[in-house]
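Here the complex is missing one protein chain, while the rest keep their positions.
Lettered A, B and C in written order, each chain numbered from 1.
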Amino acid sequence: MLYIVNKKGEVLKDCVERLTSHDVILLIEDAVLAAVKTSPSSVISTLASDISVYALRSDMKARGLDAQRCYERIQYVDYAGFVELVENNKPVRSCF
Amino acid sequence: MNLIGTLPLVLDVKTLFFIINKGLQGNVCGQEFLDIILMAAAFDQKVVVLFEGDGVNALLKNQQPECLNLKNMMPVLDTLPVYDINDVIVEKESMEVYGLTENELAIKAAVVSRSDIKKRLRSADHLFGF
Amino acid sequence: MLAELARDEDGFLINRNQWSEGVAEAMALEDGLTLTASHWDIIYFMQAYYDEFNHQPNARLFARAIKKKLGAEKGASIYLYKLFPDGPLKYANKYAGLPIPPSCI
Partner (left out) sequence: MKISIQINASPYQHQAADTAWHFIQAALEAGHEVYRVFFYHDGIFNACRDSRPPGDERDIVKRWSALQSEKGVDLVVCVSSAQRRGLLEKSVAKKVGGYIHAVADGFRIAGLGLLMESVIESDRHLTFGA
């Protein structure tokens, strides 16, 4: 199952609490900030290793966020990759 | 069944989950979301309505949005069985967060654990939120 | 009788308190329709549905709800259109003294 999340805070938290094995989460829009390493660590760092975490590259770039500042587990996709995630996962839940 | 003079109309049936995770009052989006739910039933789709997160409070009795001149959506929830929408579930963990019990809910809803909901979600075709 | 009532551009009552069976008959007559027992079944159904659920169905839901309550025959489009040739949803609401549904304007 694919979760598309567009903001941090409660929306991301509600979503993260419901992720289970082999789910995929894609951070878009303002949610890409959750990919950045923080102190204390963000909820993204607490996720089990069998959950794939993606961030939309153009939303990172637009906000000046560099992959080097982000958790190592984050994978990056462009819009073509976004489409592939949608194609390869069902169902899709948009969290906004 | 009357098949004579009737075109064989085969409508695909999909399983659609409608997730209510916020209140139904305060803005018109909840009201408009209910319209989609009812419409899905009118198209003979398999409809599941799920209340979770803050949305469990949308089931509270005694909501009085009329005091703000807002339309009360609680009676509209009572139309669900009219359109044969009987698969209404509410997440157990969210009920616990707010200390709610089943008899505090305005409509009949099955209390289901987060993990069992997840199993059902995985078999859905499309998920809707608002 | 109709002249003194506040109504919108489609002739719908602005204030349902002014509704009576006589008003419904007059509004229908103005549209060239004489209400029969079959019309009243639908009109009373609309009023009861609105009072119970605080909701106005669209055309598809309307037929569905009637089918559920009054049986498949009365919920059939052909039957409803025979009763209200210019649009069952719009005119059933109108003669019931209810607001005009968004899709009917």
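What we mean here is this: a residue touches a chain if its C-beta (ideal position, glycine included) is under 8 Å from a C-beta of that chain, and two chains touch if they have at least 3 such contacts.
Everything quoted here is computed from the prediction, not taken from an experiment.
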| item | value |
| --- | --- |
| Visible chains that the absent chain touches, using the contact criterion stated earlier | A, B, C |
| Interface residues of subunit C (partner: the chain not displayed) | 9, 58, 60, 102-103, 105 |
| Subunit B, residues in touch with the chain not shown (by the definition above) | 11-12, 14, 16, 28-29, 32, 35-36, 39-40, 42-43, 45, 126, 128-130 |
| Residues from subunit A at the interface with the omitted partner, ascending | 4, 6, 28-30, 58, 78-80, 82-84, 86-87, 90, 92, 94, 96 |
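Throughout what follows, only the chains that are shown with their structure count from here on.
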| item | value |
| --- | --- |
| Any chain that touches subunit C and subunit B | none |
| Chain with minimal offset from the mean of all protein Cα atoms | B |
| Chain whose average C-alpha position is farthest from subunit C's own | A |
| Distance between the centres, which are taken as Cα means, of subunit B and subunit A, whole angstrom | 27 |
| Subunit B residues counted as touching two or more neighbouring chains | none |
| Residue numbers on subunit A that touch subunit B, as the complex places them | 1, 14, 17-18, 20, 90-96 |
| Subunit A-facing residues of subunit B, complex | 17, 19, 21, 53, 114-115, 118, 121-122, 124-127, 129 |
| Subunit B residues within the subunit C interface of the complex | 35, 38-39, 41-43, 71-73, 75-76, 78-79, 82-84 |
